[in-house]
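So that we are looking at the same thing, I have put the structure below in structure tokens.
Here the complex is missing one protein chain, while the rest keep their positions.
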Amino acid sequence: MINTQEIRKQFPIINLNINRSNLIYFDNGATTQNPQNVIDTEKEYYEKMNANVHRGAHFLSSHATEKFEESRKSVQSFINAKSVKEIVFTKGTTESINLVANGFRSILKKDDEVLITEMEHHSNIVPWQICCKYAGAKLRVVPVKENGDLDMVSLKSMLNNKTKLVALTHISNALGTINPIEDICKLSHSFGAKILIDGAQAISHIKVDVQKLNVDFYCFSSHKMYGSTGVGVLYGKEELLNDLPPYQSGGEMIKDVSFEKTTYADLPYKFEAGTPNIAGVISLKSSIDFICKIGIDNIKNHENTLLNYATLELKKIKDLQILGTSKNKSGIISFNINSLHAYDIGVLLDKMGIAIRTGHHCAQPLMKRFNIAGTARISFAVYNTKDEIEKCIAAIKKSKKMLL
Amino acid sequence: MINTQEIRKQFPIINLNINRSNLIYFDNGATTQNPQNVIDTEKEYYEKMNANVHRGAHFLSSHATEKFEESRKSVQSFINAKSVKEIVFTKGTTESINLVANGFRSILKKDDEVLITEMEHHSNIVPWQICCKYAGAKLRVVPVKENGDLDMVSLKSMLNNKTKLVALTHISNALGTINPIEDICKLSHSFGAKILIDGAQAISHIKVDVQKLNVDFYCFSSHKMYGSTGVGVLYGKEELLNDLPPYQSGGEMIKDVSFEKTTYADLPYKFEAGTPNIAGVISLKSSIDFICKIGIDNIKNHENTLLNYATLELKKIKDLQILGTSKNKSGIISFNINSLHAYDIGVLLDKMGIAIRTGHHCAQPLMKRFNIAGTARISFAVYNTKDEIEKCIAAIKKSKKMLL
Amino acid sequence: MKKSISMIQSDIISEFSMFDDWTEKYEYLIELGKSVPKIKDDEKKDENLIKGCQSRVWLFVEKKEDYIIYTADSDAIITKGIIALLIRVFSYQKAEDIANSNLHFIDKIGLKEHLSITRANGMLSMLKQMKMYAIALSKTQK
Partner (left out) sequence: MKKSISMIQSDIISEFSMFDDWTEKYEYLIELGKSVPKIKDDEKKDENLIKGCQSRVWLFVEKKEDYIIYTADSDAIITKGIIALLIRVFSYQKAEDIANSNLHFIDKIGLKEHLSITRANGMLSMLKQMKMYAIALSKTQK
């Protein structure tokens, strides 16, 4: 068990007064809050060691570089990658996916196929649309079942030896569904397809072991794991990253530049052009420390308890439908109340100091699949409590009454 | 005149003890230090308003979005752009240039020409090499004169109606040369060529008025203007940005996504895929406030005084050669002492608590042009003082004695 | 004669000043929203759609003699409530008056957040659109 009260004390924003009550923050799927140790690391960076990395002979620069690379090591061990060379820092999940999709433009041939799913976030759709269009490849979409599970039968039937890449989310940000990644990896690999996982919603909620899952690429964002905005990670198997052409170019990612011929640096620097988000990367280690101190499995259990409790209570509300009822779910609940617009619910909850997300959750195709404009979404993090859920349920009931 | 002592008090790192003396930070060309108001803004963001932008109905998200867009307004007025639509947030100068170079892949035709110069940073070379290779266009390089000035005669003779783009730096990070951008814009435009300026070294040192200069694109980084790492700006004229294809794709930059057809959001969002560096962008306004409170012309004059004084003193050291002696220089001094390796000088200065940069400054072609491996570089910011220069000169003399 | 824009704004402000808490205010807004006549679905054309990330707004403008008449609808009821207020202020006013108006009541009655640049709803765009149309008309009239 975890000590939620102790954990909550570490989050300054949780004790913030919004609209005259304490903030109840249930929009963790969008971004998580940062504990004091992460905030302090950023601050200390600027107060004590701010310097450009990888280039300088002076003390500050060496120190910043060391801290920067320590963070890479920390990410490596957090996701159990084989080598630090497999950890590329980007500005977010979206950029990580774009980096790979851009590289696949020159890897894919005409009539090759890329599989995505109906439950993807726009960030794992549009890059592949552009990539496939460019390469003359075909983008195919694995359907989602009524309960929010991926349709595994369809997936199997759609895989074939033209499939070069399968790109899907570990956990759906709109449904909460946890996809069976290990199985899908095996399946995909059996057809010779590579696999990229959008781990944005998984990384701070369940254990991610890239070697055990045997994924080829894994993408996530620091701001969804109690860390800073503007930092992401691309994990890729070393040999695959080696085969991928460079993405952005400029300082840092080169070995030698001349007007005749430019050669690129080794991994991971080949993909890290320009001055990175140094403060953000360094504080990512503090985020990982925070998570590991509590233990990812403890976080998972805690959020699971919240999920079960909230689901039970929500179901008691008449005319409330939950979208996504997979047996294998993470702490995300999407719902609608009959004809009420999610936005109206969101506005009223906000008035009561409860932050939830409403809308299409950057998953318009999924909304279309379920024939809805959007949903109201509650999503949990380690600092949330049963008490907050109770307040939220009461607030939903009050909103419903006001709106009907 | 400015009150340097007052200004210095605002920079926590300046009073840091490195190697037992106060830090003398002369590596401002690489990155500048942040004043307390910028550090506090970042901290406050995470403590009081952290939320994803542009999407939420709740208070935190609205508040963060407002602050985020205020920052865009602040950048707009700082560089005197016509509209906030012309201000795109990126992760740095390097990404800003890559964004445009990527777009030009589909704009350039075979045999079109792109002009860059011999004094460019790798970030303004490699993206154009890749872009030209891709489009079958020709990359031509304007030479630099012995004193570090751009060879304007050559530039004129190289411009022709095949020239589609001129990409050059406002201020050379290795030489300090300030290029006559307004003239070069006029020239380039008279041939129908567009012009992109790498403003990384200019933005916090001289007044930049994009309308007066009449540049088409202007790129810079927050971390070189007393701001956070991981934030950059791309300014582009509205009609040109409209014509440029989107760069990264995903959340935020779309209008509508379906598997059949995806349409993109309006400027500037079309170019801002994924969750941005929200804290960094918001604190950029504090950096601009800091600069504007002192006044950019006052900063320029102060740095100019330092430049003149340091140049005078350095010239007194026997066998010391200054690289870059243009009449129109910014506060950057590159030098070598006969056969001594710049790295050795850098290491010894560091031991005396003085941070300078040594090496090729990501400008290998320029180093080749002058037939050297690298230089030692001193670069100034508003918090530097004459007293620091005196200490530095003494330290250089001591290093020279030790090494010879 | 129809009241002036600033008079209507004052009316609204004093009406809202009577609410004791946010609940009453929003209940009133919701009621207002329900009272806005619905636009038929087949009239909700794309060219009239003002799109926000969250709620959608359809805006129609017509001119009768010297006056501009706005009609609008939204799929969210609170958005409709605010729309009702905007229409009450602007509809049946002269283009010039709308163009020159200074809209402060939204702020005064504590609904500013709904007009923020968050793109979460279409309200700000709607307001801009209403004004732009009036500005365009007031210019062509001269």
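So that you can tell them apart, the chains are marked A, B and C in the order they are listed, and the count of residues begins at 1 in each.
By definition in this document, a contact is a pair of C-beta atoms (placed from the backbone, for glycine too) under 8 Å apart; a residue touches a chain by one contact, two chains touch by 3 or more.
Since this is a predicted model, take the numbers as computed values, not measurements.
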### Message
According to the contact rule at the top, which chains on display are touched by the left-out chain?
### Response
A, B
### Query
Which one touches the absent chain: A:59, A:78, A:128 or A:370?
A:59
### Task
Specify the residue from the set B:12, B:176 or B:374 that touches the hidden chain.
B:374
### Query
Which residue among A:69, A:151 or A:289 touches the omitted chain?
A:69
### Query
Tell me, which residues in chain B touch the chain that this view leaves out?
19, 340-344, 346-348, 351, 358-360, 373-374, 402-403
#### Entry: Residue numbers in chain A that touch the chain omitted from display
53-57, 59, 61-62, 65-66, 69, 255
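Heads up, the rule we're going with is that only the chains that are shown with their structure count from here on.
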### Task
If you connect every pair of chains that touch, what shape comes out? Choose line, ring, star, complete or other.
complete
### Query
Taking each chain's centre as the mean of its CA atoms, how far is chain A from chain C in angstrom?
38
## Note on the structure
Between chain A and chain B, the Cα-mean centres are separated in Å by 31
### Task
Give the residues of chain C that touch two or more other chains, as numbers and ranges in rising order.
53-54, 120-121
### Task
Would you please write down the residue numbers of chain A that are in contact with two or more other chains?
19, 343, 346-347, 358-359
